[in-house]
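These notes are about the structure you will find just below.
In this view, the complex is presented without one of its protein chains, the others remaining in place.
The chains carry the letters A and B, assigned in the order they are written, with residues numbered from 1 in each.
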Amino acid sequence: MTFPFENNTSAAVKNLARRSLKARKNTVAILAILLSALLFTGLFTVVINLVSAYEQNHMRVMGGHAHAGLKQVTLETYEELAADERWAGSGYSVFIGKAVGSAFAKLNTEVRWADDFYAEEAFCRPAEGHMPEAEKELATSRLVLKALGVSDKLGTEVPVRIETDTETVTGTFTLCGVWDGDPAAGAQMLWLSRSYTDQIAPVRHGSPAGVPVGEYSGTVYASFMLPSSWRLEDRAYQIFSDHGLADEFHFNAAYAMSSFKLTDALPVLALALLVLAAGYLLIYNIFYISIAQDIRFYGMLKTLGATGRQLRSLIYRKALRLSAVGIPLGLALGWALGTALSPAILGSMPISEKVSVHSAHPFIFLFGALFALLTVFISCRKPAKIAGKVSPMEALRYNEAEVASKKTRRAAKPVTSGRLARQNLSRSKKKVAVVVLSLALSLVIFNSAASLVGGFDFETFISDSLVNDFAVADAGLLNNMARNARRSAVDAALQTNIAALEGLEGMGSVYSCFADQPITDELAAIIRDAGQHEEVARSLMYQNAVGEMDGTEATRGNMNYAVYGLDDYAAQKLTVLEGELDWDRWRAGEGVFITPAVLWGGKYCLYHPGDMMSVDLTEMLDGAAYNYWDESAARTVKTYQVLAVVELPSAYGSGVSMGSGTRIILPETEYLHYVNEGARLPMLTVFDVDDEHMAQAEAFVKNYTENVDPSMDYRSRLSLEEEYRGLIRMFTLVGGALCALLALIGILNFVNSMATSVLTRRREIAMLQAVGMTGRQVRHMLIFEGLGYMLLGLAFALLLSSVTNVTVLRSITEGMWAFRYRFTLLPVLLSAPPLAAVAAAVPLICYVHLLRGQSLIDRLRDLG
Amino acid sequence: MSRNPLSVKALCLWLGAGALLSMLALTGALALLTGDRLLLLSGALLTVCALLWLLLLCRLFARRLSLFTGELCRTLDDMISGRPVPEQADDTETLFARIRHRLTRLYGVLRENRRQVEREQQALQALVSDIAHQVKTPLSNLKMVSDTLLTKPISDRERADFLQGLRTQIEKLDFLLQALVKCSRLETGTIQLEKTCSPLFDTLAQALSGIVYAAESKNISVSVDCPEDLALPHDKKWTAEALFNLLDNAVKYTPPGGSIRVTAESWEMYGKLDIRDTGKGIPERNQAAVFRRFYREEEVHGEPGVGIGLYLAREIVTRQGGYIALASEPGRGSTFSVFLPRR
Partner (left out) sequence: MTILQTVDLKKYYGKKPNVTKALDGVSLSVEEGEFVAVVGTSGSGKSTLLHMMGGLDTPTSGSVLVRGQELAKKSEEELTIFRRRNIGFVFQSYNLVPILNVLENIVLPVELDGDRADRAFLEEIVGMLALQDKLNSMPNQLSGGQQQRVAIARALITKPAIVLADEPTGNLDSRTSADVLGLLQRCSRELDQTVVMITHNNELAQLAGRIVRIEDGRIVA
């Protein structure tokens, strides 16, 4: 811009820029800018879609979009907090109990009373009808009604069985309100009237905020909303603490995005930088060629009195005009691409159900445009500087000095195309370095992307859910990890049927129950040791456990272990972390395998191989008859040696854990030896079937769990494959497309470099021809040069790729859950043939089209 | 422009008010939205800060401008009073530089005008002294002869000779005076050259008619090759005079038996007329000098002529926007090329 008192010469520069652009075709430049804008916008679209999907998903799983909440408190506590003026709104619900029955085995449903605010923020406000008012009115979601097999018309009679803390109540209610319901939600809601609630689950009163753990009925759950989501967590926390409720503060994690950490943005930034680099290289090259071709023009302008500043301004204006065309197009296309790709990319992330993402947040376009403009201007800087620094003599001289290059003393050796080519390459080392590096960079990026995409591992992808071909278990367990799902479920009938399946390769059983461990001095010491580790000390579960530890053995509480029983077939899937899998001793019942304390920071283990540990088997033996409080009862304790620390596949886990999350793994025989009568059935039966009979087995299991015994459910590889098939296909397509794009960028870049190298030496080549070099020799020289660039670039790429593979790629795949790290240089090698073709073809085309057209004299004078 | 544009002062005040209001409005809106009082305070502080800096900017500008104006006025004063103004180098991309550049040029023009006036005065003086000088000889001759006639007794035949001699001198004076008058008129621009578009051939014919006799008597062949349709805008009378002078010159300096060739061509921008003679040629060192006023080569001092023929011819031609080129080698003859613009 022209400051005051400055001479405003922009009109002339603008005119020159405009004419200059009209003078030749600028499609390549516009395409390059478009590509940059496209990539940035696509990236940001996908990122924003992902973020909003995560948020949405979180909210739906959490069951609400309120900012903060209270759980299980008394009414007075809620009222006091709600009275605070800083809230924009608040509401509460009174928990009654859970809906029970076969219908709810696969559909976790909570029974409550709620006010309108609470129902609204829980996404459970009746779309038709109203919240229950009369005593026997009921409002619920269509999913619940479908499970109950009842019509969703208002006025229908709905029979429900409700389990509260203390009793199980049955009742029939009239449907007064209904909404669709969200299958992604953690639990469905069934609203009853306040009057009915007061009868069976009267609301808790009292001033102590908390309510004893384990008591739910009658407790108040509340939701609070702040006026804006700015600095949400801090402000909400502030209000809670002001009322002395800091401990009861529940913050909706879905809004964690407001407290956005920089580390979350790093991968995005890295990708953005990558796109920037690619775009920079491309656009820089294009502008460089353009400047090089017009260098005489700029020199002439200098002679006439155009200052360096004016020339630079000229270049920038040209760039701006080109961007004005390229960027909007790129934004639009990028957004379309990103929106199309988001569902596919989402599919590969651990998000439960399909969430709709069509974000057209203005930030996408704003940042997309900004980054693209940034790229353009960075790319222009050097070319603009070159143009600005041009000497006026440039317009006048014929550059004889350059052509009369090194009068090599080795005039003795014959001048061949190859030798000339090599000389040319060694002459302009800087240019060669730039071209080679940019080629290598694009190849490395391409290689990394291809490795990543190719490294997707379906097995790992589903390994959280399934490590065999099939698994059957209680429906409640498989579907929603219900608290009261049956741990002893797979009955003999089912087991026999499975065993009889054609093509069965193997069958295994996973048993599970709990064993309450009194905190002996020994255990207390172990726990205290654990507390030395920072990440353990920070974990909430540890702090809970510590609460049980005060006093002496007599007064201390208990810590819960989960005990698993595995038969040989299932035991194959154990992976050892420390120690050795001594099968004989294990089977003999002398030793156990244990897992790390998964709830105390993940990797820490309470025991180590070789330790002797005493396991209290009382609860296991007594089962339902186990009396936690009876301290006088005799306890059965067995001492085992810890043989190894292992990892139990999550597919074999029952989800719910308490205490530290340490699991003790016994062999089937040992387990069955000690477990009580009521829990002798496996929790999970897994089996593998050969490919031929897979479909058959699938059909059987499906039929069985739907019709014969609906309380059971199954998971199968086939059904998971089916579920993810579409997504995986899209993912591979998308990944492939991205890789192709990257490869294209690399090739385009290379094309540009080759074209530049020929065009800027027009005069020189003409000179060579004037002294007698034939067209054929010139072509050969150019081709050899091109191949030289390519080979150098390839070599560098191979080297760099190897390094990146081992360092960067490995760490990325380690962080990404479903990707396996593979070292491969295949993509680089595969791109060699097309590059060679380009290296040969481009100089040829340039030569044929651009150079042959002009006569020799013209080229020498460069009058054109 | 019928309406007066806003004075700069009013502009500044409006802008300042606008800035203040908009900044405060924005701050207020944001503060309301987020409910954060800190924002309000910081917004207000920023507003004040911005306004202060704006104020500073205004003052500095005003200062700079008035400095420049002062300097400009002084320079102009110097120019008005005719005092010398030093050359100020200002090669920057500023408005001031542009103004200074033009001032410098103005100053140059003024100075040049003054010099021009001086030169003209000098030229006039030179002309007068030239005239005086040239007139001296014939006058003294005249005096001598008339004295002789008055004082000495002479025979009739002698008297007739003397009177003839008188006559010659008078003719010479007449000739000289006419030539000088022509010169001066031409120089002072009293004579306007009237250009009409007419065939060069006619003008050439007119000029040729003047030398035909002299050429014949010296046995010099004259050949003419001029397209009849070659028409140019030119002043017929004066151009004929110029061409006559050139032809006359050619005749004078060509030995008997020689030839003079006149050719005319039309070029893109000019019409070209070549007068080639086979005379003794003019050495390079004299080639520029021949066009000077009163220049005469030594050998022809006897022939009639004052030495302003070529000078006049060049003046006439150049005043019509053309030029005369001379190509000559001693012993090889000379070619005078007359270029007259075709537009």
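Simple rule for what comes next: contacts are C-beta pairs under 8 Å (C-beta built on N, C-alpha and C of every residue); 3 or more make two chains touch, one makes a residue touch a chain.
Quick caveat, the model's predicted, so the values are computed rather than measured.
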Worksheet entry | Touching the absent chain when the full complex is considered, from A:Thr303, A:Gln495 or A:Gln769 | A:Thr303
Worksheet item: Which of these, B:Met23, B:Ala50, B:Leu76 or B:Ala97, touches the one chain of the complex that we don't see?
Response: B:Ala97
Fill in: Touching residues on chain A - with respect to the absent chain
7-9, 11-12, 15-16, 19-20, 22-23, 297, 300-310, 392-393, 395-396, 861, 863
Discussion item. Applying the definition given at the start, please give the residues of chain B touching the unseen chain.
Written reply: 87, 89, 91-93, 97-98, 101, 104-105, 108, 111-112, 115, 267-270, 272, 287-288, 318, 321-323, 325-327, 339, 341, 343
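Following the convention adopted for this analysis, only the chains that are shown with their structure count from here on.
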Worksheet, complete the sentence: Distance in whole angstrom between the CA centres of chain A and chain B is 84
Item to complete: Under the touch definition given earlier, write down the residues of chain A that touch chain B in their complex.
Response: 4-7, 9, 227-228, 230, 307, 309
Worksheet entry | Touch list for chain B against partner chain A, complex | 33-35, 61, 64-65, 93-98
